[in-house]
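A single protein chain has been omitted; all remaining protein chains appear in their positions.
Labels run A, B and C following the written order; every chain starts at residue 1.
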Amino acid sequence: MRNYVSLLFVAGLAFLLFVISGQLDFGAAPMLIGQAINQAAPEQVGAANIVTSVVLGYRALDTLGELAILFTAATAGGLMLGRARAGATHDPEAGFILRTAADLLFPLLLVVGLFIIVHGHLTPGGGFQGGVILAAAFFVPLLARPGTHFDHASFAVVEGLAGATFIVIGLFGLVYGGEFLAPLLGQGEMGSLLSAGTLPLLYIAVGLKVGSELAGLMAHIAAYEAVDS
Amino acid sequence: MSPPDLGAILFTGAFGLIMIGILGIVISTHLVRIVLSIVLLETGANLLLMLSGYRPGAAAPIIIDGVVPAAMVDPVPQALVLTAIVIGVAVQAFMMTLVLRLRSVYGTLDIRELRARLERDLAQEAGIGLPTSDDAPDVAGVGTARAQGGDA
Amino acid sequence: MSPVLMFVLPLLGAFLLPIVARASTMAGRLFGPLVLTLNCVIGVLAWGAVSEQTQVIALGGFQPPFGIAFYVDRLALLFAIAVSLGVLLLWPDAGEDEAAQRENTLTLVLAAAATGLALSGDLFNIYVFYELTAVASYGLAAARRNGAAYAATLRYVVISSFGAALMLIGIALVYMATGTLNLAQLAQLAPGTLDGPLGLAAFVFILIGAGVKAELFPVNTWVPEVYAAASKRVAGLLAGIISKLALLIIVRLLVLVFQQPEALQILLTLGILGVITGELAAWYARDLTRMLAYSSIGQLGVMFIAFSIPGPAGLYAGLAVALHHMVVKPALFLLAERQGGALERLAGSAQASPVAAGLFILLALSLIGIPPLPGFWAKFLVVTAALAQPGTAYLLSVAVILLAVVVEASYLFRVIVQLYRRVPPTEVGDAHDGATLTVCAALGLALIAAVLWLAPLGNGLQGIAAQAADRAGYIEAVLPAGVSL
Partner (left out) sequence: MADWINWVALLAVLVMLAGAVAVLLLNNFLAAVAATSVVSLGAAVIFVLLRAPDVALTEAAVGAGLSSVIMALCLRRLGLWRIPSVTAGVDDEAGNS
């Protein structure tokens, strides 16, 4: 019975989507604010990558909210899974080749992650993408040596401080720029590494926060005891 | 052979993913598959949002070496989809921690069984349906016994 | 002080709380309540300025249609203050271990997100805050960490993620049609672009998304399980406060963007169905928590009916019901913490704790709508506003609301009779702890105060409703003449 009602619901939604799909114009979007931002962003924000101008300038509050969602999900996940028992069983250690590869990967991933983060205002990529790679850098060794201790405490400190840095930069904007999250510092020369004012700083905070949060969350899941299949 | 209209292809893709995702949420009985269906639904929604910013012949909204392209696509939907992707994965990770915990507490991932267990646990906590009550004593009795067995 | 701080401070607090708690457990415990108290002070200080003129905050200093704008009118500020105050009153204070500290962090995030929802004037920003509210409430709902809490929360997460994805689809449709996300600019553009079937479809998608939290009829199946499985403070928070914020989004969108009569009819229909299903299920419920949960669905149905009445009259009535429910429901859930469980178990509660039983009666009478308590006036406003509308649908809604009063009275009196049934002294349960009783008594006193100052309160609410219904004023404030694209 319940299934039929649900299928009816799905069919209704499909019909609705079918009806509206006739009304949608592809490639002729109004782009009201998009057009204006494309014109104004190079002068107002000064990042070569306009998407970064939008993410950290025009819609910086969304990014703060997004960071908060990651933080909340990691906090709630930690609350669910709790601390691993002392002496809990864990996966066997990986073989020699994998361990060596993991040791080699760690610095490589770290450098790549940081590179992507600090170039976020110039090229595609940025704090989130780089942060994921940073998380991988800390997580891969954990996969190779499942028994090693993961220092949740220091990661939590990095996480909290990085998030607070984002907000504090925003509050500086409130005090010196008139509004919360207003971009500060000179824009510099477009296209150079030190340009676009506070945007690279914000992206570094985002990258560190995303990296530490995801690494912490995955370590929590990895430390969770396996269920026998 | 002339290719089909680009807009039609992409709208079909987005709406198709959305429909498959919703269908999956509705008909699946296994929790992991429901989680995967939600991921599909979100991908479809992101794709739809992305379609709202495209202009044929426009360039990516990045200024390379100071050269501003004549026409650039809308950067706003790109920023929105970036946000939405990360939000989606955060919720997905949290959902999986819940699934992990449920598996170790109840030992099942079938939503019908889970719903029954939930009903029984809630009733037991509230003190409804204990063997002394007058309705359906044996069902409730089995329920409490199994719930206690599960806790042990 | 800028009202934007009311969003920023709790979030900053949440980020720092784990570090503060590591340094000193005492500071960790006091940190959250301190931040929320500060928030209330900022809100009250901002009230004076906002009641003269609405405030528009262009975040990042970017002119409104480009960046994200916060729109602070009295309605938004009222809800922002209510969030801080409500979360403060329902602060978990679960202890000093790591889990308790995580719970405190989640509660602070919830306060920040809900405040953001109240203030935001940007469609996608609303989606982000909505998701933030959702994730924080998932964590709190599962915080009891038993099987029932996990199972109930997972159901909530699935329904809520489904709703959020639909909301995102709705936002995508709106953006395709108009090319903007700012609510004021959407209001400007809506008459030409969003009044067709496309706009209606977008509204339905966003309504389903926001309706998950607002306990709207078809997507509220998670409500009884989560409220029964979570701690009663969390249930009070979700039912009393968070649901109203979701409602506020729907109201804002209805007033500003989706003007077609079909949108109101959809809301009215779903509201009527919500009242019928909620109250009937509450009547059949056999434990107090789920009875309260279903009754909350019914009450939100009444609010949907009220907000489906066009013009300031509907807003005024809906606002009155919402504020009343915001005071009564958390208090009832708090009382149910100790009196929870099957109705038979309530016998003798009045012997254990006469004050609690007295408070329960006061709150229940107001919930039913017995004059002269505020609940009566709130429902009276809805009924008179609905009767002033043409059409049989509104007449039907009045009949449903009046019938619901009878049903509500019958099941709440059943509870009260149980409370006062005498039992042997050995079977008398525990008394309520002092802190809970104080909070409930404060909320009860607020009800009585509302009776005494009914006229000024009514006038104030009417002013707030008139300001919120002022579409042209909103556009004018956010996009002053001269700024156009």
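To be clear about the criterion, a contact is a pair of C-beta atoms (placed from the backbone, for glycine too) under 8 Å apart; a residue touches a chain by one contact, two chains touch by 3 or more.
Note that the structure is predicted; figures quoted are calculated from it, not measured.
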{"item": "Touching partners, among the displayed chains, of the absent chain", "value": "A, B"}
{"item": "Among A:A40, A:L161, A:L201 or A:I221, residue touching the chain not depicted", "value": "A:I221"}
{"item": "Sole residue of A:Q35, A:T63 or A:Q129 that reaches the chain not shown, by the stated touch rule", "value": "A:Q129"}
{"item": "Touching residues (missing chain, whole complex) on chain B", "value": "2-6, 9-10, 12-13, 16-17, 20-21, 23-24, 27-28, 32-33, 35-37, 39-40, 43, 46-47, 50-51, 53-54, 58-62, 72-73, 78, 81-82, 85-86, 88-89, 92-93, 96, 99-100, 103, 109"}
{"item": "Residue numbers in chain A that touch the chain omitted from display", "value": "49, 51-52, 91, 124-126, 128-129, 132-133, 135-136, 139, 214, 218, 221-222, 224-229"}
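Heads up, the rule we're going with is that only the chains that are shown with their structure count from here on.
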{"item": "Touch-based graph of the chains, sorted into line, ring, star, complete or other", "value": "complete"}
{"item": "Farthest-lying chain, centroid of Cα atoms versus that of chain A", "value": "C"}
{"item": "Length of the line joining the C-alpha centres of chain A and chain B, rounded to whole Å", "value": "19"}
{"item": "Shared interface positions of chain A, touching two or more other chains", "value": "17, 24-25, 29, 31, 33-35, 37, 58-59, 62, 65-66, 69, 72-73, 76, 80"}
{"item": "Contacts with two or more other chains, residues of chain C listed in rising order", "value": "124, 128, 131, 135, 138-139, 142, 145, 150, 173, 175-176, 179, 181"}
{"item": "In the complex with chain A, residue positions of chain C that touch it", "value": "2, 4, 8, 11-12, 14-19, 22, 57-62, 65-68, 98-99, 102-103, 105-106, 109, 112-113, 116, 124-125, 128-129, 131-132, 135-136, 138-139, 142-143, 145, 150, 173, 175-182, 185, 189, 196-198, 201, 204, 485"}
{"item": "Chain C partner contacts - residues on chain A that touch it in the complex", "value": "16-17, 19-20, 23-25, 29-37, 40, 44, 57-62, 64-66, 68-69, 71-73, 75-76, 78-80, 82-83, 153, 156-157, 159-161, 163-164, 167-168, 170-171, 173-174, 177-183"}
{"item": "For the chain A and chain B complex, residues of the former touching the latter", "value": "3, 6-7, 9-10, 13-14, 17-18, 21, 24-29, 31, 33-35, 37-38, 41-42, 48-51, 53-55, 58-59, 62-63, 65-66, 69-70, 72-74, 76-77, 80-81, 123-124, 128, 190-191, 210, 217, 220-221, 224-225, 227"}
